[in-house]
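Report on one structure; see the data block that follows.
With one protein chain held back, the other chains of the complex are shown just where they sit.
Coming up: subunit A.
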Amino acid sequence: MTDKGPTSAPVDDSLDKIRELLIGRDDKYIEDKLNRNAKGVVSGVVSEALLDRETKDGSVNKVLVPLVEKSLHRSIEANSDKIVGTLYPLVGTLVRKAVSAFLVDFVEKTNALIEHSLSPKSITWRFKAWQSGVRYSDYVASQVYQYQVQQLFVIHRETGTLLHTVSSDPQKSKDADLISSMLVAINDFVADAFSPSKAAYDNELGEIKTDDFTLLINLGPQAILVAAVIGSAPPEIRGKFQLALEEFHQFYQKPLLEYKGDNRPFEGCGTLLNDCLVSEKKEAKQGKKKRLAGTLLVVLAIVSLLTLAFFRIELALLQNNIDTLPPEPGIVLSRTEINNGKIHLRLLRDPAAPSAREWLRRYGVETDDVSISESSFVSLHNAVIETKLLNLISAYPSLSIAREEANNLRLSGSISAAQYSLLLQKVNAIPGISQLNINANNITIPPVATDNSATLSAALAKQIASEVSGITLNFKKNQNTLAVSEMEKFNRLTLLLTQLQDVAHQINLSVAVFIMGASDRSGTTAKNKTLSRARADNVKNLLVSNGVDESLLLPMGLGSLPLNENAMGRTVFLNVLISEAKTTEDKNP
């Protein structure tokens, strides 16, 4: 058949030629065409086809599952540390779920277990129960749930060094570092002896039993938590350890990853671990009532321990929260510490900043467990300076303030000349005010309104005069300039005098303000005369520069005052003389 010699029939040959022309040699054209369209054809029906086939005989799954598993496996193998690290919190939750599922199961089956188990231990128990003449199940009950977690170790997984240990009895914790290393070595040994593959997490030890205690071993990605337990611990304690270990990883993620043998970063983890140092004492068998009371006591103790521990963690979290709050202008947090169940904050606060509690509450921090001690300081933060300015302006209802852009503020409204000068003075007294640009061009200063009721004005003038007469400005020894401490009184004085001069102008009163400087008795008479006069002059000049009409002011130096309290003499005090109100007739005779 393969023989295609020249003697073969020529008819067949031409048919072959035609076919070759039409569809190519070996169906090449058709195949080409098909291949070209294959992607389109398949992609159009692939999902439906997969579904059809899967419903028909389930073979799709059989092909896909091993493929997916294999590639997942490969990627886990290649990045196992990374993947395990990321999955750990998730895995932790799963483990906890599994443990609680196990517990439910456990409780349901306890009775059956007690009656039917035949482990070597149960045989000993049966023997001992028989020996002491109690029912086997009673004996088991007396053995179960009677335990103490004596010591906890947190061990660095890679090096086997001890990161931290807590013990119910501090005397027993010596050599904890050796025990830790030993445990890791044993764990390495076991993992290596029983698992042929490299990354076999499940082959590592869960617990080591010795004659007198059990070591419960919980493995995390970077650290191992080992609990030395005497007696028989209830299974739910595993969950507790697991949780503590997860929290440990969460809290100390960075120091764990950067660990170079220095244990100091882990010193604070006692709070986390102490929760796990639980125990349940054997109850004396003295009647049901006592046992009930005992149980109650134990439960109470455990509950209060747990709440205490809970609060401590709660506090630690809270502290962390506070430490990471966004900075508040005018508040500088200098220290946070936990003490006696409270968080103590030490901070510096500008009086214009919101109160510390207000600040914390704004970020949702509960302040019941927070005690705050603050010292004041002057903040030069623009926001604080602005607040101070706003507070100042709010005392003048006729003024308003608006922001033009960051740090540019515009004042507008109307205000009397006297008030304006006072305002300016106060504004300029705000520390750091030069950091803001304040545009005051929109403030209008109206002429003083005329008051028709002259008598009323006269009464007002008298009232002002008497207040002015009550003002005493104190000076430091041998000083003739006004101290900063007197500024407030001085500002008040300026305000009163400008009002007085306005009123006097309106109703045409003559006013004289005596500014009387004095001194104490130390020094010569001549010197005291000069000093007292200088004090009066300085006050006068200051008033003039703040807009008080110079013609009203009569400074004089009284020299030293013969007072018992010598220091009282270092003053400037004032007195005001006002003429009777002039009537219109007086003015135009």
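Operating definition for what follows: a contact is a pair of C-beta atoms (placed from the backbone, for glycine too) under 8 Å apart; a residue touches a chain by one contact, two chains touch by 3 or more; residues count from 1.
Please note the rule applied: contacts and distances are computed from a predicted model.
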Looking only at the UniProt record of the hidden chain, which name from "GTP-binding protein", "Ferredoxin family protein", "Acyl-CoA dehydrogenase" or "NADH-quinone oxidoreductase subunit F" is the right one?
"GTP-binding protein"
Which candidate, A:40, A:58, A:261 or A:562, sits in contact with the chain we can't see?
A:261
For the full complex, which residue in A:65, A:178, A:429 or A:563 touches the chain that was left out?
A:178
Can you name the residues of subunit A that touch the chain not displayed here?
156, 158-162, 175, 177-178, 181-182, 185-186, 188-189, 191-192, 260-263
